[in-house]
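Accompanying notes for the structure given below.
Only one protein chain is missing; all other protein chains are in place.
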Amino acid sequence: MTRSRARARRAAGTGAPLLAIPPALIGVAFLLLPTLALLVRTRWSDLRQIYSSREVWPALRLSLESSIEATIISLILGVPLAWMLARVRAPGMGVVRAIVTIPLVLPPVIGGVALFQAFGRNGLLGHPIHSVFGQDLPFTYPAIVVAQAFVAMPFLVITVEGAFRISDQDVEEAAATLGASRTRIFTHVTIPLVLPAIVAGSVLCWARALGEFGATLLFGGNVTGITQTLPTDVLTVFQTHPEDAPALSLPLMAVALIVLVALRDKWLRSAASS
Amino acid sequence: MKRLVAVVAAATLAIAGCSSSKSNSNSGSKLSGSITVYAASSLTEAFNTIKSQFAAAHPGVTIKITYGNSADLATQITQGASVDVFASASAKVMQQIVDANDASSPTNFVSNVLEIAVPPNNPANITSVADLAKSGVKVAVCDPSAPCGTVAAKVFANAKITVKPTANEADVKSTLAAVESGEVDAGLVYVTDVRAAASKVKGIEIPTNVNASTTYPIVALTKAPNSNLAQAFVAYVLSAAGKAVLTADGFANP
Partner (left out) sequence: MSLTIEGAVRLGEFELDIAVRAEPGEVVAVLGPNGAGKTTALRVAAGLLSLDSGRVQIGEDVLDAPGVYVPPQQRRVGVVFQDHRLFPHLRVVDNVAFGLRSRGVRAAPARAAAREWLARVGLADLAGRRPAQLSGGQAQRVALARALASQPAALLLDEPLAALDVQTRAEIQGELRQHLADYDGPTLLVTHDPIEALLLASRIVVLEGGRVAQEGTAAQIAGFPRTPYVARLVGVNLYTGTALHGVVELDGGGVLVASDVIDGRVLVALRPSAFTVHTELPAHSSARNVWACRVTSLAPLGDRIRLTAQGDQSVLVDLTPLAVAELELAPGRDVWLAAKATDVTAYPSP
């Protein structure tokens, strides 16, 4: 039955386009090979020893904590920003959007340089803060969170802005006629309707923050247990004991896989019930 | 390869016997082509000078030098980077290359000791190594994987102090940059780096009984694409002329 259907499709000219198949397959292989190579080259029998001697646990914990905090900051600041970009018609919104997009295209290490210029001891904002409070931001744990938030927040903003744009303002009108104040409309109607996009944006943002390397290395200082994330730890390990480096990629891959699978399940279930 | 050592030694003697290193006919066959040199970042100023001198003496050749953290450079070499000459800031890192059969019989050519660099106005009033252990003082050191990081740890051990560094920089030049920018109160760099930075930083000497040193080996790699030119370059570094440049920059004998 299926064969004749496929034949019918080919006859009708709507079967698989032969030209597209080889590039697609090569594309999959290209993306798959490095990941596979990591798994193949990992020294599975020596894992425990590698992890304890190469400072993996402190680095992993730091990575998870900082990336989650960076995502929370991105949510608090990013969702209202996304709303403003999508709904407010004012001259200059295009400029604001361009500013938001900058960390997306800026090489992260330049992001690190920029963070120094802003928040370093002699930075635009950092200098007055140092003079008044005697505190510095660079080379501290908060610096890691700030660096991650800087590079990752735009992902959240762009994702959520898109959802706000296409979201149904008619339903918000209906809420207004039913007596809902503007705040209530925002919290009880607007946000719930873009919730899938907020979740997707948060996952993107968190993944970006978790993997951030250049800005965190520069701005954070890479001190074990305080400012050394797993990505920067991998660099150090690769420089001195390259054969141990593949093993360090496993925790990150495992965490990413667990979260992505868990999220997929949740959205499949809610889609089925609605 | 004992032959290599012999060639290098002969070249050294031959060049040492000349009055000026700028004469032409001593290098045997005419040199051509280009080489890639990997050098520890503390060698930046000295090797740049050596490169100009060498290029002036041998017109038509190209020398490309990449500076960085010796351990990082070594990893690149063992991972297959196409390099002709390697000058590292520690013998241990060079041993990695030898163990990987990428080189043999390196020659030690200089050594270096550390100095404390502070911003010109010395905001934390550092006067000695012990001051670095004071709370609230921000200290930048090289990453422990880099030779200067290992030496810094030795200095702290010698001084019997515990220092919690604020930042582990990728290489010694980054450490220097952190001090220059004023983001940290002090950094542990080589004496040669303090000298090279001139007025951008202030140097505070580390007493000899506390200081630690590191020896720099240089070698032309086994799989050097342009082995002739590579060996000629190494010979030049080891020659009196090369030595003069290095000594002028503050390096000590190996």
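Details
Each chain gets a letter, A and B, in the order it is written, and its residues are counted from 1.
Here is the rule we use: contacts are C-beta pairs under 8 Å (C-beta built on N, C-alpha and C of every residue); 3 or more make two chains touch, one makes a residue touch a chain.
Model, not experiment: these values are computed from the prediction.
Touched by the hidden chain within the whole complex are the displayed chains A.
From the options A:62, A:100, A:137 or A:175, the residue with contact to the chain not on display is A:175.
Annotation for subunit A: contacts to the undisplayed chain at residues 168, 170-171, 173-182, 184, 189, 192-193, 195, 273-274.
Here, only the chains that are shown with their structure count from here on.
Computed centre separation for the pair subunit A/subunit B is 39 angstrom, with centres defined by C-alpha atoms.
Considering their complex, residues 69, 71-72, 74-75, 78-79, 138, 140, 143-146, 164-170, 181-184 of subunit B touch subunit A.
Taken together, the subunit A residues at the contact with subunit B in this complex read 116, 120-122, 136, 138-139, 217, 220-224, 227-228, 236, 238-240, 242.
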